[in-house]
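Here the complex is missing a single protein chain, while all its other protein chains stay put.
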């Protein structure tokens, strides 16, 4: 195996990691397969979730994404359906067979969320929440760790190390856009981070072009660029009716757009000796 | 009272706040008094803490600061003395009579920390940890909320709102340096944030020039600038022997330097119609 | 033609531009063809330039790049061969038949540089040098305008407008990396800017992954990502012997690496309905 840079002072479990992670019996990440996780920003209703879940499945997604607990800048914004949202995710999982990824916000909700989630997602705002990371290191479900929007690559890997050190070695890194001087887009998707994180660790690295740009018309181009840069997967917001979304509708693809994107990505992957 | 800008969509408890906050029977913040909180980055030993506590008290500090639980980028760095550190802080408080401020890292340690702390400090990395903020809104101790190192002013006040909304109205804001393109200093202390936060809310605003610059030789000039910009208090790292510090020694003043700074700040405060 | 956003208050020649630009009788940019400009950071010697020029030509480059006048942060660094460098570029152009792109630093050297250059390059540090931009608007050679390393998309297009307004409509935009909070890489190549600039103007947009990352081992992945994001061309540093380079050797490909990259890019372009 290629030698990786060891950037932490005392250890670097990220570098020693095995690389490939098993999500369920059929789905793995970190090999030739580029994993596509798709679904709405927030679980809003049974109708919305089921329509979107069926849509992304038939288009070729491997996992269903959807937020039950939503971290919002303002306490007055919609905070998610919480337990009710988890129940709907479980139902969508039972019907479609797709494994589910959803966000965890509190040390005290890990057990609850892990009942339904196949991957627990740590959001950009909690990348430095070391108390949460330590607890997530003690469960045996894969963790998707989003990069803090102003975190360095080294800080991101150090946060992964908090999880790995407690015994959970199934950590997936996710680049989701950084905050820069320009606010024409919501965030600046940083594809250099994919190349850097892969050269410094053996962890799989996925990209979220939806949050990374904040605008659905930029998502296809940046999803293709992410795959060309070497990403192991994509986290894409898809909504059965983006105009009606309670949260982040402007960055969600509709199902037809998602289907077109998957088609393009399949052709692209073949040239790169990978598959979707 | 001067009209404040209401920057949040739905409410703005920050704007409606009463302004002055009582720490204990003798100590208040938000009025004419500029509050000085001083002590070591981390509680390291009984000898270190007692020597520093006595030193900062006799120099004129109003509160003792000191970390028992330390948030560190790497899991392999010193993480604090934890419960043992809290016991030492309690002892220093009993001996000197100084109220104590210390950091809270986990929802599950609030009760423990609040037994000793007169102010609970939320660090820059937890400003977006909404689960923690909500729990802190349910206790009746003042909370010092540091600005996230890449948070906007609006996001900072929105995080304060999470605490206020739950019923705890005693929130102190703390500017501690932001992350910019230049890394000559550890952080870029942003005094514009003092003026902005005070124009947009009635919450007291204090400044941490020690983390804000990361270099003890910049601390006196920036502490004076903070007071001149209108800050309601200062959070300053002081160590009885900075060269021996386990954490952030290069940004700590020794007791003699701290005493000299307090003397300068007293003269400065008088010209600004305030007192230390 | 698709409607473009008009982001400037008074006019927007960038939006009204014709799109395709003729470099010489055989070479155009802005159509299906992805233009590859390759060569050393600085012209250092006849031997170095000729070896590199022949190498990039036989690998498939369409233009030769090379700096005669070098803008350096410190006045004590190598400033380029100046007039002597231009003579060598002319010789390389005569021998290989490749058109030449080189940087212009001063209003008073435009005529001199334009004798040899087929494209005049404005570097990131001069994007806001409006006196220079105005003069370049009065000549009839294409201008490649690099984005300022902290410029917004709007400021970049406004700078292009300074050139267009004077009558020179042949402006090529070049993304070359922005300065962010993370300095693991020299710059953060911002591919979102490609998508944004193309959605807001009709100007061709090219990418410089060499300066954009500052590390030759990141160049191939980011070059591929640039093409996948929709870039109309690439500006790539190639040196016949990168270890011996006087300037930026660590970000230069050698000729063999460049040849391998061109081969990968040809396969990629076909899937994207373009050609190299």
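For reference, chains read A, B and C in written order, and residue numbers begin at 1 within each chain.
As a working rule, contacts are C-beta pairs under 8 Å (C-beta built on N, C-alpha and C of every residue); 3 or more make two chains touch, one makes a residue touch a chain.
Predicted model only: the values in this text are computed from it and were never measured.
From the set B:16, B:82 or B:181, the residue in touch with the chain omitted from the display is B:181, counting the whole complex.
For the options A:92, A:150 or A:222, the residue in contact with the chain missing from this view is A:150.
The chain omitted from view is touched by exactly one of A:52, A:73 or A:180, namely A:180. Considering the full assembly, B:152 is the residue among B:24, B:45 or B:152 that touches the omitted chain.
Not every partner is drawn; the one left out touches chain B at residues 150-154, 178, 180-185, 188-192, 194-196, 199, 212-213, 217-218, 221-222, 224-230, 267-268, 270-272.
Residues 8-11, 71-77, 105-109, 125-126, 128-132, 149-150, 154-155, 158, 161-162, 165, 179 are the ones on chain C that touch the missing chain. One chain is missing from the display, and on chain A it is touched by residues 150, 179-181, 183.
By our rule, only the chains that are shown with their structure count from here on.
Chain centres defined as mean CA positions place A nearest to the mean of all protein CA atoms. Taking each chain's centre as the mean of its C-alpha atoms, the one that lies farthest from the centre of chain C is B.
Centre-to-centre, using mean CA coordinates, chain A is 34 Å away from chain C. Residue positions of chain A touching 2 or more other chains, listed in rising order: 150, 154.
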